[in-house]
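Omission of a single protein chain aside, the complex is shown with its protein chains in their original locations.
Up next is chain A:
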Amino acid sequence: MASEGGKIDPMYQFKIEPLAQLNLGGYDISFTNSSLFMLLVLGAIWVFMLGGMKREMVPGRWQAAVEGVTGFIGNMLTTSVGPEGKKYVPLVFSLFMFILVGNFMGMMPFGLVPGAHPFTVTSHLTVTAILAVISFSVVLIVGFWKHGFRFFSLFVPHGTPIWLLWLIPLIELFSFLIRPFSLALRLFVAMTAGHVLMKVLAGFVINGLNADAAWVSVVVSLPSFILMIGITLLELLVCAIQAYVFALLTSLYINDAVNLH
């Protein structure tokens, strides 16, 4: 956290700093703290999956955990897409795990190491937008692949009255096109808002402890610190819920593409 003249900037945690300067054809492709944390996330997922892929007949604890997650995603896809949903388990599972572990990685107390601070990869619109574009383009590709131009019947729900045919497709088209934006914005804003709130509260604690009057630390810092513990728990819940909502909405959109209406 940057403290300049006693003022703690809650937005500093989102700053992307290049760790190694790289240039390719005039483009800046430096290895940043964002890339570092993405690699950490991938490493964590890799270790988690590797520990559970021993395929024992009687699953141990670790394998049960991995099977729990894959079974969770599999169930979600079967209930929302149907038997064809099993094909999309790898995609939705990857999205879910990347977002979940990315969110949790940003909550880890790396700040205990001097000079280091955790970075939430999903707190940047560029990252979440790419995730949303992946999910949206899969819907488009699957829809046009399976149904061809009949995919456009998605915009005319069954039982639309004739006299509303000019309006309903417009609304449906709009709500279809807004999907990637809502997916990306929801995740990005939920993460950003939560982290800003936490850092603002942390600023209260630190500034209260540094205040000249002794009573300030008791009246301001202590309640803020207690509140921060609660907010941290809430943030962990939000991390999980946002990953779940992203995966759930992706599977619903895939359902639209596979089964039309």
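Everything below uses one rule, namely that contacts are C-beta pairs under 8 Å (C-beta built on N, C-alpha and C of every residue); 3 or more make two chains touch, one makes a residue touch a chain; residues count from 1.
Note that contacts and distances are computed from a predicted model.
What name does the UniProt record list for the absent chain among "ATP synthase subunit c", "Pyruvate dehydrogenase E1 component beta subunit", "Putative ABC transport system permease protein" or "Sugar ABC transporter ATP-binding protein"?
According to UniProt, the chain not displayed is called "ATP synthase subunit c".
Of the residues A:Ala190, A:Val205 or A:Cys239, I need the one that contacts the missing chain.
Among A:Ala190, A:Val205 or A:Cys239, only A:Ala190 touches the chain that is not shown.
In the complete complex, the non-displayed chain touches which residues of chain A?
11, 76, 79-80, 182, 185-186, 189-190, 192-193, 241, 244-245, 248-249, 252
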